[in-house]
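A protein chain is absent from this complex, but the other protein chains hold their places.
Labels run A and B following the written order; every chain starts at residue 1.
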Amino acid sequence: MSLLTQLRQQNPVVLTVANMVTPADVANGLNVLGASPIMSKAVEEAEDMVKLAQAVTINLGTVDAGQRKEMLAVLDAAEKYHVPAVFDPVACAASRYRQETAAELLNTYRFACIRGNAGEIAALAGCDWQSRGIDAGSGTGDLTAIAKKCAAKYQTVVAMTGESDIITDGQELVEIPFGSPLFAVHVGTGDMFSSIIAAFVALGGSPLDAAASACEVFALCGQIAAKEAQTPSRWYELFLDKLYQASDDLLASWKKELQKEEER
Amino acid sequence: MSLLTQLRQQNPVVLTVANMVTPADVANGLNVLGASPIMSKAVEEAEDMVKLAQAVTINLGTVDAGQRKEMLAVLDAAEKYHVPAVFDPVACAASRYRQETAAELLNTYRFACIRGNAGEIAALAGCDWQSRGIDAGSGTGDLTAIAKKCAAKYQTVVAMTGESDIITDGQELVEIPFGSPLFAVHVGTGDMFSSIIAAFVALGGSPLDAAASACEVFALCGQIAAKEAQTPSRWYELFLDKLYQASDDLLASWKKELQKEEER
Partner (left out) sequence: MSLLTQLRQQNPVVLTVANMVTPADVANGLNVLGASPIMSKAVEEAEDMVKLAQAVTINLGTVDAGQRKEMLAVLDAAEKYHVPAVFDPVACAASRYRQETAAELLNTYRFACIRGNAGEIAALAGCDWQSRGIDAGSGTGDLTAIAKKCAAKYQTVVAMTGESDIITDGQELVEIPFGSPLFAVHVGTGDMFSSIIAAFVALGGSPLDAAASACEVFALCGQIAAKEAQTPSRWYELFLDKLYQASDDLLASWKKELQKEEER
């Protein structure tokens, strides 16, 4: 049975410690896919929330002192109850404060997966890269080598998303094509993606397989939507609806359609 | 004159102490319907904000220590200035912290209405129920009895929303059909609904009638939108536009259309 089918049957609860910009995107993405989103701000309920969840996502997007405490409380509980965690290091190179917070989290806890763009993964790996704010930026490094280095450094699976998605545990490598440039135009798709990876990780199998499956579903839905709409707002509406409709059969036929097109 | 027509004429200001996930949904829902949304985070301005408003909504969705203080300040002012309040006990069974916060609010203040799904209302009523995170969950209890018990316990009107909406003050009972399953797929419709009930309550009539009218408008717009779109993102767009267009005549014709269909 595919992981997507399992996800729709098990309806895992994903707790996201979210940024303030895109929590609705994250919640709706999880919801249309068949997972169940919860969010919380109170450190007092961190443990109870983690006990409800089958996976958690930590999003660095608008971290401040209060949320930093909440992240630590959630990750403590996740460790205690063996709930896997995904980390989204949003704009982690943009400030010393984010760098330190990311380092504290990564050095204290072990994540099932880190999902970020090339600039964020390069910063975590300690590689040179030119990034700017929340954008991926551009660099000359070998993307695969950077992803592997980051995965090895933190003993985790890295999903580096972009034109192609690169997923690696430091040794094995999966590459998923089908990235659409429209993903970068709608703010919040990255945040949503990290929480969707968590929903796949929640199923309990290998994080590498979970991240690869999530990437394929996400990218296929995005690119098939981009065939129908080339403007970002209309595209985003279609993309969410594709996530909602996606089944193993539909995904297979979309994949065939997109591969045929590429061959032309 | 229908309550909807009154609402469009009076344009009541509704202050929502909102969760961090869906404030834009709440504000847009109020706005397209003809009410005027305001939101605030500062306890320092709670009293001034309440003085501007004709109704307030307290949403438990992402309450933390700071917001708990704000809720208390808003409810103090609402009591002082006789501004009716609606309570949305989002996921109130999910943590001890939420349970305690909900109990504190309900035991200290009298609400005009509580709006929640079956799981939330059952938890407040002290009935057994299997709920999970923000989802309604499933239970075997008699929904009507649970709603009545909750209303009687807190001397308020309960609007329990789901496939059918059940509205009761503990004695009288109104049931509104037309619920669409798409409501549960778009995160934020529940939060929006609670604030829309507040906009109807703001008109000053009976809270039972206000909640029943709000439920009918909300459910009809949702189900007529679901006739045109079966996917959640497109449905949500249409739903908001139906709320914007809704008039007494249109609602009557939509109702006839939906009833005819059901008879087939």
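In this section, a contact is a pair of C-beta atoms (placed from the backbone, for glycine too) under 8 Å apart; a residue touches a chain by one contact, two chains touch by 3 or more.
None of these values were measured; they are calculated from a predicted model.
Residue A:V63 is the one among A:V17, A:V63 or A:A210 that touches the chain missing from this view. The omitted chain makes contact with chain A at the following residues, 19-22, 24-25, 61-65, 67, 91, 94-98, 132-135, 185-188, 231-234, 237. Think of the hidden chain as still there; on chain B it touches residues 13, 18, 20, 23-24, 27-28, 31-32, 36-45, 48-49, 52-53, 66, 236-238, 240-241, 244-245.
To be clear about the criterion, only the chains that are shown with their structure count from here on.
Centres computed as Cα averages put chain A at a distance of 32 Å from chain B.
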